[in-house]
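Presented below is the structure to which this report refers.
Missing here is one protein chain; the remaining ones are kept as they sit in the complex.
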């Protein structure tokens, strides 16, 4: 049992590591310029310096994938960062005052935000400000706030009934002190797990948005848009859909495995709280 | 129970109103005057003024909102500034298509998830049970539109058995309607089925550890008999919550899948509206989708109470 948990964790870490590595390497080196349009090399077959071939504009697929990893991670980090920074305090406050009006308000607002999925927010933001990486990141981030708030609240509720919190409260410690000294360190591992799972969802959302044209704008490479561009060529050159599809699936799988593995590994006490998908 | 229903209903109404304000406020930020967009830059001030009066955009925002929201309540979505055609009938038309798509996907997801999830839980120590949970983990990693592309590649490009896209209304040809929807249904259903399988599995696993299953066995039921009679309904309580979340996800997933398969649903309407800067149309469609999500939440809450007597008196 224990071995299997670790196997998932290791597999997840390896997949995530690969994505991160590809993104880092792309800063200093890619086989070709991923945005270089080359009419002569249109739909070039794999081989001859183009390991995975080229697309309909002659752009090297591998180079695009590598820089696409950068886009994916960038969007994921900013979106999850927004969600964690907004959602965690809300959840902790709601969890520390479970019967107060503030808690009620936070949870109601949460439910309302939940009614605006990332895609709708991105479309609305895109309609107002013009679609792009920034609007996509903000939309995904805001839409992920409720998941963070709920998990932070559930974990806080659990921590609040433990003896050391009762002792701290009996000793007259103020709420903020308890929050920073006792609650946050104890729900930290759960938040890390949530971050990993949310990262996977952010990748899916970014891919969907780019696929629809509401995400990263050309010429910046993005896996979702690579898929969208490949769709019309599915009959003639299916490999163009294969690579970005595989990249998305493996990255998402990696973050999901990492999250599940971390949960089982880090803190068995909090295992009952599931990360929100 | 009645009190619970009334409270949930109140939450639904208030949330809908607040969501309406949010959507309206958001769209009010949109730069550009609909009248100017409609008439072009060379229009005379008088003509612009006339058109603004016609659109109602010369009035204060609050009045415009009251007008729009009041209309929505009666199913009147207003008239498009761009195409000058009423929005309501279009939305109604497209809504039917999207709902068909979502419900079909949900049915497929359930057909996959319930048997597989229960099996994987009961056999969680056996290789096949472990294989099912591993497979579901992979399924989760595939977005619906990617599944769609894969399915098109297999069934339309390779096997040439099904169309790669397009939509034929049921009234025109039920057979073609079905053939056209099979792949979109599968793309939504397979992915959601994978997600749901995990939840069903873990819900059943949790229930299998419950004392009342042991009680049932102490009464003389076998392992499976106890799980069937006492476990599954208990396991369905958390699954129903997830089902609600899933329906919301499916609704949004449908927007993307409609793009993949060129299906004229709400998502298609929404994206066309954004492309054509049709403010009122976008506003209307977004509102419909948001209300749909809120309604799903409401139904989940009610289903929850219907399933679990402990919640009926609560809150």
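So that you can tell them apart, the chains are marked A and B in the order they are listed, and the count of residues begins at 1 in each.
As a convention for this text, a contact is a pair of C-beta atoms (placed from the backbone, for glycine too) under 8 Å apart; a residue touches a chain by one contact, two chains touch by 3 or more.
Convention: contacts and distances are computed from a predicted model.
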| item | value |
| --- | --- |
| Per UniProt record, name of the chain withheld from view ["ABC transmembrane type-1 domain-containing protein", "ABC transporter ATP-binding protein", "DNA 3'-5' helicase" or "Heme exporter protein C"] | "ABC transporter ATP-binding protein" |
| Missing chain: touched chains present in the view | B |
| Omitted-chain contact residue, chosen from B:8, B:94, B:198 or B:230 | B:230 |
| Among B:28, B:43 or B:307, residue touching the chain not depicted | B:307 |
| Hidden partner chain, residues of subunit B it touches | 125, 210-212, 214-223, 225, 229-230, 233-234, 237, 307-310 |
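The rule is short, and it goes like this: only the chains that are shown with their structure count from here on.
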| item | value |
| --- | --- |
| CA centroid of subunit A to CA centroid of subunit B, Å | 21 |
| Contact footprint of subunit B on subunit A as seen in their complex | 4, 108, 111-112, 114-120, 123-124, 126-128, 200, 204, 207-208, 211-212, 227, 230-231, 234-235, 238, 241, 245, 248-253, 256-257, 260, 274, 277 |
| For the subunit B and subunit A complex, residues of the former touching the latter | 11, 15, 18-19, 22-23, 26-27, 29-31, 130, 137-138, 140-143, 145-146, 149-150, 152-153, 157, 164, 195, 202, 245, 248-249, 252, 255-256, 259-260, 270-271, 274, 277, 279, 282, 286, 289-290, 293-294, 297 |
